[in-house]
Structure formats: C-alpha cells, structure tokens
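Only one protein chain is missing from this complex, and each of the others stays in its spot.
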Amino acid sequence: MMNNSRMGLGSVVVATVRRELLLAFRSPGDVINPLMFFIIAVTLFPLGGGADSAFLSGIASGVIWVTTLLAIMFSMESLFRADYEDGSLEQLLMSPQPLYFLLLAKVLSHWLIACLPILILAPVFAVMLAMPVAGILPLILGLLAGTPILCLLGAIGMALTVGLSRSGLLLAVLILPLYIPVLVFGTGMVSAALDSLPYTGLLALMGAMLVLAICLSPLAIAAALRISVN
Amino acid sequence: MMNNSRMGLGSVVVATVRRELLLAFRSPGDVINPLMFFIIAVTLFPLGGGADSAFLSGIASGVIWVTTLLAIMFSMESLFRADYEDGSLEQLLMSPQPLYFLLLAKVLSHWLIACLPILILAPVFAVMLAMPVAGILPLILGLLAGTPILCLLGAIGMALTVGLSRSGLLLAVLILPLYIPVLVFGTGMVSAALDSLPYTGLLALMGAMLVLAICLSPLAIAAALRISVN
Amino acid sequence: MWQWFLQLGSPRLFYSKTDRYLPWLSWITVILLGTGLAWGLAFTPPDYQMGENYRIAYIHVPMATLAMGCYAMMACFSAGYLIWKIKVADMIAKACAPIGASITAVALATGSLWGIPTWGTWWIWDARLTSTLIMLFLYVGIIALRSAFDSIDSGARACAVLSLVGVVNLPIIKYSVDWWNTLHQGASNLSLSDTAANPPEVWIPAFFVGFGVLGFFLIALILRTRNEILLRERRAQWVSDLVEGNQKESGHA
Amino acid sequence: MLEGQGLFCERDDRVLFQHLDFSLSAGQVMQIQGSNGSGKTTLLRILCGLNTDYEGEILWNKQPIRKVRTEFRDTVFFLGHAPAINKSLSPTENLRWFCASRGVSDNGNIPAALATFGLAGYEDVPCYVMSAGQQRRVSLARMKLIAAKMWILDEPFTALDKRGVAELETMLATFVKEGGALMLTTHHPLQLQCPVEVLDLDRSNDEADSS
Amino acid sequence: MLEGQGLFCERDDRVLFQHLDFSLSAGQVMQIQGSNGSGKTTLLRILCGLNTDYEGEILWNKQPIRKVRTEFRDTVFFLGHAPAINKSLSPTENLRWFCASRGVSDNGNIPAALATFGLAGYEDVPCYVMSAGQQRRVSLARMKLIAAKMWILDEPFTALDKRGVAELETMLATFVKEGGALMLTTHHPLQLQCPVEVLDLDRSNDEADSS
Amino acid sequence: MPEFQFQSLAEFFAMGGYAKYVWSSYGVFALMIAYNLIQPVLAKRRIIKAQKARIQRNSA
Partner (left out) sequence: MLAHRQQKLAIVLFIVVGAALAVGLLLVALNEGINVFYTPTEVSAGDVSQGQNFRVGGMVKTGSLVKDGLDGTEVNFLATDFCNDILVSFSGPLPDLFREGQGVVADGALNEDGVFRATQILAKHDENYMSAEVKASLDAAETETAEVCHQ
C-alpha cells in the first residue's frame, strides 16, 4: 500500500510554504498583528516628537526602519513556538529531508506573511512622514534586501529561545545587536539618496549580507533548534 | 495548631512586594532585559537617523518616551506569566484578601523592578541625545507620573492575554492605543519646557490620569484575570 | 417593550424577529440614503466658503458620529453580556467591531480628503483626529483579541473588558474640540431659521443621510449577528431545520 | 456545607454533566470519579468560583455562593493540578507568601508544616532543584498553615510515592474526623479510614443522556 | 537493526540509566518499561538523535548511528508524547505536510489512512474541534503513509479508548509480523499477538546501583 | 424647494474643481457599504454550506 514515490527538494519547499501560508490564513493574527504593530508604532513617533513636517522628514527613514525591525523581531515568536509545543519540531528534526531547505522555506514564508505587508505599507507611511520622494526608492530597496536578513537573524534567536517559557525581551537583547548593521546600511541608503549621492554601493553591501545570511543562517538555526528540543 | 491571627491589608501588600522583589533578585533577567532593551533601542535611533546634535535634541524626548513605552510593554510578559503557569494565579484568585490591593502591589513591584532602572537611566540618555537641560526635569517628572500608568494599562492587556499561548504582538496591538495619550502628554511636557512655557497643566493632567489608573485599573485587571484562568 | 427586548435575548427569536423586520428596514434605509445623498450631492446650495467641497460633510459627519455611536453600542452590549450573560448581546458586540472599524476608517478617510483642500493638510496630530485614530486602533485590537481565543466564552468576556476599558476614549473624541484648541471645528449649532448659520437646507439632508446610515448600520449589524447565531447555535434543531429548508428552497429554484 | 443543585456544564458544545446534584457536609468525604476529560477538574473549579460557565445553583451554608464568596474563600482550601509553587523561591518563601496572600500570619510554623511532609532540611533550597514529588509536598504543606474547614483537592496524590500517598491518606482521614469536609478527585484507589461518598460523572452523564 | 552498547545518561545530576545494552532486529518488539521519570522517553529520544547528552555507542545496521543519520531517519518513524498535530489545520493538511516534510508524496491515500483509524468524515474539520483521542489517531495515521522499517513509539496508547487500543495492537502486531522492528513505551499492559522483549529501566538502574 | 444646483451634468461631476476629494469620499463610503453588506451574505452562504456538510456527515 505504501508506494512512496520520492519528491524533489523543490516540492518539499513548496509544501512547506503552502502550509505556512495556510496557517497564516487560518490564524490571521500572525499577519495582522505585526502590521498593526508597525502602523501604531510608526504613528507613535509623530505623536511623541511633534508633527511639523521638517522634523518628520528628518526622522522618517529611521522611524520606519526601527519600527520594521521591532515588528519583525517580535513577530518571530510565531515562527517556531507552535511547532515546538505540539511536537512538530521533533518530526521536522527527524525528517530525512535536508533541514537546511526546510528551514529556509519556513523563514521565507514568515517573511511573506509578516514582512511583505509591512513592506507594502512602508512607502505609504514614508509619505505620511513627509519623506522626500527621492528617498522612497532606496527605502523600498533597502527594506527588500534588509527584511529577509532580519527574519533570518531573528529566526536564529528564536530557535535559541524557543525552549524557554519566557523569552520576551531576552530575544530582543540577543538579536538587536545583530540587527544594527542592517539598520545602519538601510538608513544610510536613504540619507545618501536624499543627499543625491549614489547608494548602489550600500545596496550591494546589503545584497552581500543578504546572500550570506541566506547561505549561513539555516545552519545556525538548525543547530539552535537541535539544542532547544534537547 | 492553626492559630491564624489575621494580618492587616498593609502587611499583605508588603508581603507581595517583598516576594516580587525577591523573585526579581533571583531571576535578574526581569530587571536587566527591559533595561538592556531600553539601552539598545535608544541607541538604534541615532544610528538610524544620523547623529548631529541638533537633530538628536529634536528627537530626544520622543525617542526616550517611545522606547520606555515599548520596554515597559514588552516587560509586562513577566508580570503574570509565571504565576499563571504554575497555578499561583488560581491561589491568588481564591484568596479571601481583596484582589484589588494585591494586584496593585504586584504592579507597583513590577514598576520598581522594570521601570525604575529605566527612569534612572533616562536622564543620562537624554543628555547623550543632546536634550537641552531645561527638558530634563519635565522628562523625569513625566516619566515618574507616566510609567506607572503604562504599567497599569499594560497589566490589563497582559491579564487579558496571559491565557493565550501565542500572544506575541497581540499585547502590543491591544495596549499601544491606550498608551498614546500618556505619550502625547509626556512629550508635550518636555517640549513645553523647552519652549519655556509652563508645563504644570500637563503634569496635573498626567497626575489625574495616574490617580484614575491606580483607582480603576485593578478592577479591570482582576476581571481580566478571572477570565483568563477560566 | 420589555417583553420585546427579552425576546431579542433569545438567539432563535432574534433570528425570526429580524427576519420580519429586515425588509422594512432595508426599504426605509434605501429611501433615506437615496434622497439624503442625492439632496446633499446635488440639491443643496454650495457653502459660501468651501463651495462644492463641503458636500463631503454629508458623509463625514454621519460616519464620524456613527463610529462613536457604534463603539458606545458595543460597550453597552459588552456590559450586558458581562453582567447578565446574554449570549445575543455578545454576538451583537462581536458584530459591532468590524463594522465600527470600517466606519471609523471611512470617517478618517473622508476627513482627510476634506482636510486637504480646506485646511491645507490631510493630517495633523490634533486631539480630535488623534483620538479618532485611537478609536480605530481600539476596534482593531478588539477584533484581534477575539480571534486569538479558541474558547468563544473567554474571548467574548476578554473583548467585553477591553471594550469597556476603551470607553474612556469616547468623551475625549467628543469633547476634544471644546477642551483644546483644535484645528477641527467645534460642534455645530443647528437652527430652524433659514437665515441662521447652518440653515435647514444644509442640515435636513444631513438628517436624511444620518438616519439612512443608521439604517445601514443596523442592517449590517443584524446580518452579521444572524450569521453568528447560525454558527453558534449550529447544534440546535431549529438551525438544522432552517438549513434543510434552505436546501429545499434552493432545490426548487 | 456545600451543595450543588441541578448543575449543568458544557464545554466546546460537549455536555460534561447535567442535572448534577450533590451535597457535602462537615465530616464527610466526597470523591469525584470519571474518565479522562469527563469534567472532574471543571466541576471542582466551578465550585471554587474559578470557572463561571455553568448553570444551576451552588449553595454554601444554605446561601447562594455568589453572595458569600469571601466567607467561602476564607474557609476553603483548593489545590489544583498545578502545584502553585514558584521554582525560583524556596519552600519557606513560597509558603510565607501563600499565608500573606490569604491574609493570615504564618506564626513561624512553616518549618513544622514542611517537616510533616518529610521536607525537614529542605526549607531553604530553591524549589527548582526539588523533584516533582517534593514540590507537590511543598504544595500540600499549605493545608497545615491555614485553618480551612473544607479542602478541595484535584488529584492530590499525583507525583507522590507510596509512603507519601499513605501519609497523605492518614492526614485526610484525620482532617475529616476532626469535622472537616473533603472533596477530591483521584484516579488512584482511595483507602481512607472513613466512609467515602462517590460522585461518578461518567454515570451521571450517561443516565442523563438515556433519560 | 538497532543496537545500544553501554548507554549512560544522567539528567540534573541524577543517573537515569547506565551500562544499558540492548539490541533489536527486524520482526521484533521491544517494550521499554519503568516508573514515571525513569528515563523511557529520554532513551527513545536519544535513539532518535533528538537528545545528545549520553555516553555509549548506538549502532544502526552495525554502523555507528552518527555516520548513518540520514538513512536512519529515512527508515524510522518516531512518535513522541506530543501529537505533532497543528490544531488550526485539518487532518488532511497535517498529514499532507508530514508526507512532504519526509520527502514522499502522499499519493492520495490520506483518506484511506484516516479511515483505518476510524476518522472517515473528519478529513477536513480543523483539528482543534477534535478530542484528544481523535487527535492522537490523526497522529498515528502517519504510520500508514510512509514505508518505515522501524517504529519508535512513546506511549502510543495515550488517549485512545478501548477499541482504539485493540485496533492499534493488531496493527502493531501485523507490522512486526511483516518484518518491521518496533520499540515502544507504555504504561498499559500490552497484549500483542507476538513475543515482546522487555527492557526495564528501573531494574537496570537498581542493578547498577547495587553493583 | 431644493433645486438642482448645477448647470450641467459635467459640472456636477466636476464638483466645482473638488471632484477628486468629493467623489473619492463618496467612493470610499460606497465601498464600505458594499463590503459590509456583501461580506455577511457570503459568510452566510459559507456557514450554510458547512452546516449542510455537517448534517450529512452526522447522518451518514
């Protein structure tokens, strides 16, 4: 009865992405909460700092980057928590398929679910925060390259802390320092563009970081998960 | 053998505060993580926005307030989580003592543990962010009146979500809207002072909010906890 | 009257009663909204300052009012559920949240659209605008909270507490224009004299739209509540009968 | 002392029990029986006021319990599935706070209470180094610290070894003989030195179904 | 097939087992026995490579298991305490992803597998409406979907009712008779139609202690 | 008696130069109404479909 035809790697990745999207669709909180956090937190800054447009345009890129970063970091909670608690993680670790690609697929789906909506909204908020038009493109490009890095790094942190019942701010303390380079380059791109300087160099750097993160972090995530289920 | 002499309300409150402080002393993460988060997040903004002092002094009060607010919100996790999981919360709800004062004592201790260190550090960071000296006093006064409000409101949110396994950003989505007035008045005080205007009106308003929060939020917290253990 | 109210407390009676009232309500709403909107859009003289632009008022004002009204209603029903454990009250409160959120969003959007030409900005962080935005966030928070609970009862009670906590925002929205100097205008004074400020030809169509929008709100609320009843009472015999009946109907058609 | 009349509870659309009547007076033991998921824990929590999703009437000293909550809480001791022990604190610290939160002073008899449960010498070690059974004992030591007239215990024998079980049984029997009322659930065959009344949730529900 | 030599494990300074030897070949059943907390689960997880805090040697087809992890994982099916069922998904969705994560296609026989466990008609309801026993069945249905040569089951009978237990026992017996290797823990008295080898952790440990 | 305030239909649509704002406001309003009426109707269909499936499952 069990005529197990093997599946290629591609279809495993596709199946993982499908499952994660399905889950997000079933519990919309995973999609909506990071987005709402982003929206509310971005509005906090004009409230807290005064609302004249000169001031706002000065802080716009920083605010959007920092808020995105926080939203991604705290959204990480939903990446492995449920799988850890119901035992799916053990099954994943027992799977003969290479964990590397499975984890990459999982993080990719998380990016699609939690970050893409933010990415789409970010330019709108940039405009609301009176960012000059010249800054929008580098902002988007930077976020496009930077947010996957943030997800991958965050996944490492989450994998390390998933076994602890109260991770909360511990995750933040572990991961935020790693996020700093991304933040610096991301906002650097915008301010370069606003000073009408070329920002391709920074973008390339960000791209390099992205490629490195994609290649290396699944290894770290896998190692961390094995430690956590132990 | 059981000659139960009754204790007054005061000693119950003192006992609760003592327990919470003891716990914080035993698991220093509760104290250190919010503080570290505050420090890291505050430093993110100069990194994200450029570091000239005119710019910094413009954003200083906003950044400090927003970061404090986020640190407090995410530190709430440790307020009821452990008690919920080990069943102490049930014992608390079964206690013949008025929950009202017990909860007030708990939140007060949380404020001592998670907020006081931040409060002490805030002026230092304000100076580092090039805030003019005139703004420091209203910043401190505002934080002094505002952070307990944030703790009390946050406790309501936490009490509502403590029964959920994946709260994550949900708490933020629930609570941040309620935080907005505190933020507005808090930063308003600083900017009023920087414009050499009187800020006593705002301080009085904040005080009124604090008193109201102290009086009413224990009722909401108690109701929310009863729902959560259900 | 009291009897009638009590009947609405039973899911089944709520369902059958609203079945009866819905067509009437729909017709009244269509008529009110139709005349009101047409009147406001085309038959009211333009404002002496803002010209045609002020026709946005016929949407903005009722939406803003209704947004607050909806929140108040949600809070009342929440309280009703918390105190008397009336299940239908919670279902209504649940239905209020998404409707209220969308209405608040429209109030914000139309306010912004109106603000661009008149004020010279589409957004300013003044008290009324900010507190309205907070209300939108509160609605979203309540929706998010409910969806986070597996257990219907716990979710219902948690949302009830949160919506009651959020009630403090309502007086702030309402009186912010009096307490602070806001860019937003204060409350209008209405007069029957047609030479006064805000003469009847300005506000009568507004009344039509206002009641029309109220009708729409009730319809949307009832529709959602009925769905919720079907879902939660799915084990009851009358729901099964209803579904079977539906089947037959669609079979005939 | 405690009386239930026509209790009904459903969870997630499944009726756990209905038309449930019982009454428990001082000096009596009542054991709630039933298979897994039959609603024992739920019933106890309803009686304690921790769960409110039920219909029917609960009477405490002939008065509806809603009206006498505080008096009820004052005289009842409840122990649930979870031990209510904070692992970072020592047994003494845990118990001291427990007493304070009940509003009674511990009068220095915490060490004695711990000793009764074989924990002499463990007063000041943090609870996380203790085994599950020892933690359970700390939890049980509460019974010795407050003068409750009624104990409601949910699976009190969990994690106890054979001697522990025997000791606890003696203690329960003494409590009942001294006029306490006891209500408990357990999957373990109870051997008390006093008559035990049994409330079977599986049966009550089946009967109701067939009726 | 699977062999352990001189296994030793301690947790929190407590030795769970030491000098533990065993070997399991195709067509054999091995039941791990021991009281609560004696280390049964720990042993199974060590064998599966989920736990790495042990000393001693584990051989798979005569080769150190470290070297043949992937082959081992390909032929072994493990089921732990947790059902590994996502409650928001339906059984079909859960199982489909399980197959994909093992790298095999489900070939449309998920409904059949569910039906074997008495879950026909439940293919598409979300798992959170199912009782614990039903969720357990979904979890077990995995065994029917992949061609594992060895099953490692940690308390597979948990939450099953009597009929479920009997059915599962038949299924296990068939598997073993067809040449599968089975290793399981259970507190329930096993009634398989085939010889069962028992590995008692309490005994092994006591012996070691006394020696 | 109220009378039509515009000289022509084109002028009506132009809204005195404020067409963008007025019509998008009314558009947002209409979308909101449509959403709030259509969503429950679709939801009801979904519920009834699921309910029928449940009844069939139970009777089978």
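Labels A, B, C, D, E and F are assigned to the chains in the order they are written; within every chain, residues are numbered from 1.
Here is the rule we go by: a contact is a pair of C-beta atoms (placed from the backbone, for glycine too) under 8 Å apart; a residue touches a chain by one contact, two chains touch by 3 or more.
Note that the structure is a prediction, hence the values are computed from the model and not measured.
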Of the residues B:T16, B:Q97 or B:T161, which one touches the chain left out of the display? B:Q97
Looking beyond the chains shown, say which of C:Y54, C:Y81 or C:F217 touches the absent one. C:Y54
Looking at C:A105, C:I124, C:V167 or C:L218, which residue reaches the missing chain? C:I124
Contacts of chain B with the missing chain: which residues? 6, 9, 96-98, 100-101, 188, 194-198, 200-202, 204-205, 207-209, 211-212, 214-216
Please identify, in ascending order, the residues of chain C that touch the omitted chain? 44-50, 53-54, 57, 117-121, 124, 126-127, 179-183, 185-189, 194-199, 201-202
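In this text, only the chains that are shown with their structure count from here on.
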State the smallest step count from chain C to chain F, taking one step as a move to a touching chain. 1
Could you tell me which pair, B-D or A-C, is linked by more C-beta pairs in contact? B-D
Tell me which chain's centre, taken as the mean of its C-alpha atoms, is farthest from chain B. E
Rounded to the nearest whole Å, what is the centre-to-centre distance of chain B and chain F, using the mean of the C-alpha atoms as each centre? 44
Gap in Å, rounded to a whole number, between the CA centres of chain D and chain C: 48
Find every residue in chain D that makes contact with two or more other chains and list them. 12, 53
When you check chain A against every other chain, which residues touch at least two of them? 27, 29, 32-33, 36, 40, 43, 47, 82, 85
Within the complex, which stretch of chain A touches chain C? 27-29, 32-33, 36, 40, 43, 46-47, 51, 128
Would you mind writing out the residues of chain F in touch with chain C in their complex? 2-6, 12, 15-18, 21-22, 24-26, 28-29, 32-33, 35-37, 40-41, 43-44, 47-48, 51-52, 54-55
Looking at the complex, which residues from chain B come into contact with chain C? 156, 160-161, 163-164, 166-167, 170, 173-174, 176-178, 180-181, 184, 220, 223-224, 227-228, 230
